[in-house]
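Just below is one structure, and these are the notes that go with it.
Of the protein chains in this complex, one is absent; all others appear in place.
By letter and in written order, the chains are A and B; residue numbering begins at 1 in each of them.
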Amino acid sequence: MSDDLKTSLQTDAGQKGPTAPTWIFVLTLLGLFGAGFYFDRHSGWFDSQVYAPYQSSDELEAYQPKSGAAALFAEGKKQYGMICAACHGDDGLGKPGQAPPLAGSEWVNAASFKRVEEIPQLGLTGSVHVSGQDWNLSMAPMGVALSDSDLAAVLTYIRGSWGNKASPVSDTDIKAMRAAVAGHAPIGGESGLNAIKE
Amino acid sequence: MKTGFRVFLGAFIALGLSWCGFVLGPVLQLGTQGQTNVLNSSEIYPNQRPGNATLGLQVYRAYGCAACHTTQVGQDGVLCDVVLTSAGANPTAVNNLISSLKLTGLSKDEADAVSGRISAAGGKTETHIIPVGADISRHWGLRHSVAEDFLWDNPVQLGTIRVGPDLANEGLRHDESWELAHLYNPRSNVQNSIMPSYKSLFITGNTPSEDAKNLVAYLLSLRADVSLHDAPFTTAAAPAAAPQNAASQK
Partner (left out) sequence: MNVIEKKYSAIDASCRVPLLVLFGVAAIWLIIGLALEIIASLVFHNPDWLANCPFLTYGRVLPAANDAILYGFVMPAALGVMLWIFARLSESELLLPLVPIVAGNIWAVGVLVGVVAILIGDSTGFTWLEFPRGGSVLIFAAFLLIAVSAMATFGARRERELQPSHWFLLASLFWFPWIYSTANLFLVAWPVRGVAQAVIDWWFSNNLLFVWLGLVGLGVAFYLLPKIAGRPLQSRYFALFAFWTFMLFAPWCGIPQGAPVPSWLPSASTVASFLTLIPLIGFAIVFGNTIRGVNVQCKGGPYCYAKFAMVVFFLSALMYIATGCPHCSGVVGMTWYMPAQTYLQIFGFVSIAICGAAYESLPGIMDFELPFRGFVRAQHWLFMFGLLLLVVPLAVCGISEGLKMQNPNIPFSEISHGTLNYLRVSSLGLFLLLLGALLFAINIFAMTAIWQTKLAKAFAATLLPYPETGEVKS
């Protein structure tokens, strides 16, 4: 056999030489584990918006500057997610038998917020037409425990999302509304809503 | 191994995986990107560079400016400042509270806690987002560079080494006459500059050629000073751009 091959090969007389020792496989596995850990914490999980120094999309969202209407909107989105989305959906489309849609609803989009602002405060039972469909369900006063500014934020968010383009609601409006309707019963269906002065 | 095929298969898998990750992935994610909105505004970003600036990018490429200059700003972190917008019904209490609190250079959680305390005392606050980093402190940018900043460029000239200063926001720093003078003789407006002169870009004396004018138009179009979703900052509170045509290049 040639010199070249003799020195290259280790198959002569079973001289395969020592196998790669276990420790390097263990090291590789540990390395892969550490790598996965690092990637999990720092990569933003392939989100196209997350750039260094931000490490996750949550962190990026937290550092979005909010002022005035934008801050209200962001807070409203958070509150909506916690309280309203379970029935009305994150997309505002509602669910048959559960809650009517808010997206495109003529009640939400009305120029005046005077009717829609009383719904989360007092609750609503009885039949209502929403976007040409009849809804006959019962909603508890889900917003009664929210602060003035939080309820204003939720209503601002609802009135400005999913294609809705209605005006925001301020906390002073909510304060005035709460003073005016203190002790009232839940609104009775469409007739009850129409009875509210715009 | 007895066959070359196994080597090729292994190489194919190894290179194929990295091709998927670093070629296919970015082409699908970044190569299909479009314009985006400026934060808290309906303004679209970025606008296409004006025509002569696009020609100027080709001059930049042809002269190899990227061999010495980068056009990418980095950011090391982000901090918050809490700013009082209204003292509310009880100004003395709020002012007393504020004088005992740290209001600048806070993390987001700290800023939320501080603004919560001030709200509870009746005041109203705004949290300002401030990018921090070596490049930003040096007035080379207001925020880190993002993919949108290079959307219209072909070829993208990010640069790899800073023999000369970063140019990502050159349009905020100087004007046409400064740039032309710098190209003609860099040492005329930057003391100790190590940049070679580009007198070949000028015709008889210091009349700029078309190439020089286009290059300057490109340099002046370089600005990344709007707040975006992926590079947020509070515009009003951003660090001021370096004074125009500062005597010594910072």
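One rule holds for everything that comes next: contacts are C-beta pairs under 8 Å (C-beta built on N, C-alpha and C of every residue); 3 or more make two chains touch, one makes a residue touch a chain.
In this text, all values refer to a predicted model and were calculated from it rather than measured experimentally.
> Looking at the whole complex, which of B:S119, B:S193, B:N206 or B:T235 touches the chain that is not displayed?
Of all options in B:S119, B:S193, B:N206 or B:T235, contact with the hidden chain holds for B:S193.
> What residue numbers in chain A mark contact with the hidden partner chain?
Missing-chain contacts on chain A: residues 1-11, 15-20, 24, 27-28, 31-32, 34-35, 38-39, 42-52, 54-55.
> Given the full complex, what residues of chain B touch the hidden partner chain?
1-4, 7-8, 10-12, 14-15, 17-19, 21-23, 26-27, 29-33, 61-68, 70, 72, 74-76, 134, 137-138, 144-165, 186-187, 190-200, 248-250
Keep this in mind: only the chains that are shown with their structure count from here on.
> From the mean C-alpha coordinate of chain A to that of chain B, what's the distance rounded to whole Å?
The separation of the two C-alpha centroids amounts to 30 Å.
> Inside the complex, what are the residues of chain A that reach chain B?
Within the complex, chain A touches chain B at residues 46, 48-54, 60, 62-67, 70-71.
> What part of chain B is in contact with chain A in the complex they form?
25, 29-30, 33, 39-40, 74-78, 80, 108, 126-129, 133, 144, 146-147, 227, 229-234
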